[in-house]
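The complex appears here minus one protein chain, its other protein chains still in place.
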Amino acid sequence: MNRVVWIRTAVVVGFILLLELLCRYGVIGRMTMIPPSEMATHLWRLLQSGRANADIAETLSNVAVAFASAVVGGFVIGSILHSVPRLRRAVDPFLATYYAIPFFAFYPLLVVIFGLNAAPIILIGFLFGVVAMIINTMNGLDRIPRVLIKTARVNGLGPVRTAWLIKLPSAAPQLFTGIKLAIAYSFIGVIAAEFIMSTSGLGYSIAFAFNNFDNRTMYALMLFIITLVTIVNAFFHVWERRIMARRGR
Amino acid sequence: MAASVVEMSAPRNRGVIRESQGSAASAEIHAEMTGIKRIYPATGGGPGVHALGPVDLKLARGEFYSVVGPSGCGKSTLLDVLAGLSAPTEGHILFEGREVAGKVPPGVGVVFQEDAAFPWLTVEDNIAFGLRRAGTDAAEVERRVAYAIGFMGLKDFRKAYPSQLSGGMRQRVCIARTLVMQPRLILLDEPFGALDAQTRLLMGDELLKLWRETGATVMLITHALDEAAMLSDRIGVMSARPGRLIADIRTDWPRDRDSRIAAEESFGQITSQLWRLLRDESVKAAGMAGAKG
Partner (left out) sequence: MRQFIDSLIFAAVLVGLWQGLHWFAGDIAIASPGVTAERAWQMVGTASFWAHFRETFSALGYALAIAVLGGMTIGLLLGLHRLSGEVAEPILVSLYSLPKITLYPLILLIFGLGMSAKVAFGAIHGIIPIAIFTMGAVKTIAPVYFKTARVLQLTRRQLVTTVVIPAAIPELVSGLRVGFSLTLLGVLIGEMFASQRGLGYLVMNAIGTLDVPTMMAVVLMLALVAVAISATLLYLDRRLHHRAA
C-alpha cells in the first residue's frame, strides 16, 4: 500500500474516532447521535437476529433491477441516439437539463399510478440512473478514434466484430463512468423512494425508526448503507484503476 | 558573411568542437551553472532516474546559445533548473552573480513549447498580464504593450482571443508577454516545436530580431538541428540521458543575420556536424525508449 492510501485510511479512522469521542463525552448529545462503536455493535446484533434481512434483500434486489435496466437501457438508447444524429440533436437539450428535474417530486405520482409496491421504487432508481448511462455511452462512442475504425475496415472486420473488438474496448472508459454513476444513482433513487413513501425496505426502515425515536436501529441501518455503498464504490474504483493503468493513464 | 565562414570551412581539427567549458570565458559571464545534476527520486521501489548532468555551462552576456539533444535527454530539465523553476539535486546556478535557488529571478523570461497564452484574456491583456501583476503604472504598461504588439506583428489582433489565432500567432503572444517584462536572459523551451516548418523559419527571424533589439542573452532549447545552426552564436550538444554537454560548436555568424543564412555552405557543414555528433546519442535514446515501452 502506498502513502496516499495510508493517509486516507488515517483520515477516515481519525474522523470516526473523533465522532466517537465527541459522542462519548456528550459534546454531541445521545438524542442527536450515538457513538459509532454503538452503531456498529447494534448493526452486528441486528444482522445476527435476522430482523433486517427481509428489508435488506428487498432493497438490494430493487437496486439490482434498477441498476441493470439503467445500464442496459442506457447503453441501447445511447447507441441508437449516437447512430441517428438528427434525433440526437433534437434530444440533446433534454438530456443536458434532465438532472435539473427534481425527480423525487415525481415519485408520489408514480405511486398513484403503479400502487405502493416495488414498481415505482425501481422506476425512480432507473430514471435516475439511465440518463447518466445514455450520456456516457454517447461520449464513449464519440471518442473512438477514427483511425481505429479505419484500421478495422482495412482488416476487413464486419460491423458486429468491429463493435465487439474495436468500439466496445475503446469506449470502455466512458462506459465505465456511466456504469459507476448508474450504480450510485440507482442506490440513491431506490433508498430515497423507500424513505419518502413505502412499506418496506431499508429506506423505509430508517424513516420508521426515526419516527419511533429508535435511534439505535436508525443509526445501525444508516451505517449499513454507508458501508455497503462505500464498499461497492471502492470495488469499482480499484477495478477502474486497473483497467486505466493497463492503458497507461 | 564571408568572414563567418572562415572558421567553419576550416578542417575540423582546428578546434571547432571544443570542451564544453571555456568558450565563453573571454566575455562577461551572464549566467553560470556548475556541477548541475538532476536525479528524480525513486517511486515505487525502483531506482531514481538520473535525468541530467553533471553539466557545467557559462553563458556570455548577449550571446545566443542553443542546446540540441536527442528526445528525453534532459534539455528541458536543464532549462527549468537554470530558470529556477526546479531545483537541481546537486550544483550551483548563478545569474548576474547571484545564486538562483528555487525561485525565478527577476530579469529572466521564459517561453514554453506548450500553448501558454491565457484563453480568457485578449491578446492585449495577455501581453500586459505580467506588467499589471507587477504593479507597473498604466501609462508604462500601455507604452510597452503597444511596442511589443507592433514588434511581434499583432496589431490587427489586439482585441482577439487566443482561440481565434493560429498556433504561430499564439506563440507570438507568449513571446510578446515575455518581451514586455524586459528580461535580460530569455530562455526558450522548444518554442516552435508545435509549429509547421515555414512558420518556424519566420519565427526564427522574429526571434533573431528580438535578440538584436533587446541585447538580451538567449538560450534556446530545440530538437531541430537546422534551427540551432541558423540562429545561434554557439550550440551545445547534449548526450542521451543522463544529459551531459558533449560538444560546443561556435558558428561565428554575424549579429545581423536571418533565415537566408540557410543557403550558406557553412550552414550545411554545421548541421551535418551536429548530426554526426547526435546520431549515436539519438540511437541510444530511441533504444532506451523502446526498452521502456
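Order of writing sets the chain letters: A and B. Residues in each chain are counted from 1.
Definition applied: a contact is a pair of C-beta atoms (placed from the backbone, for glycine too) under 8 Å apart; a residue touches a chain by one contact, two chains touch by 3 or more.
Not measured: the values here are computed from a predicted model.
In the complete complex, the hidden chain is touched by one of B:E96, B:D115 or B:D252, namely B:D115. Remark: the omitted chain is touched by one listed residue; of B:G35, B:G48 or B:P106 this is B:P106.
In the full complex, chain A touches the omitted chain through residues 4, 7-8, 11-12, 31-33, 86-87, 89-94, 96-97, 99-106, 108-109, 111-113, 180, 183-185, 187-188, 191-192, 195-196, 203, 206-207, 210, 218, 221-222, 225-226, 229-230, 233-234, 237. The set of chain B residues touching the chain not shown comprises 83-85, 103-104, 106, 108-110, 112, 114-116, 118-121, 129-130, 133-134, 161, 163, 178, 181.
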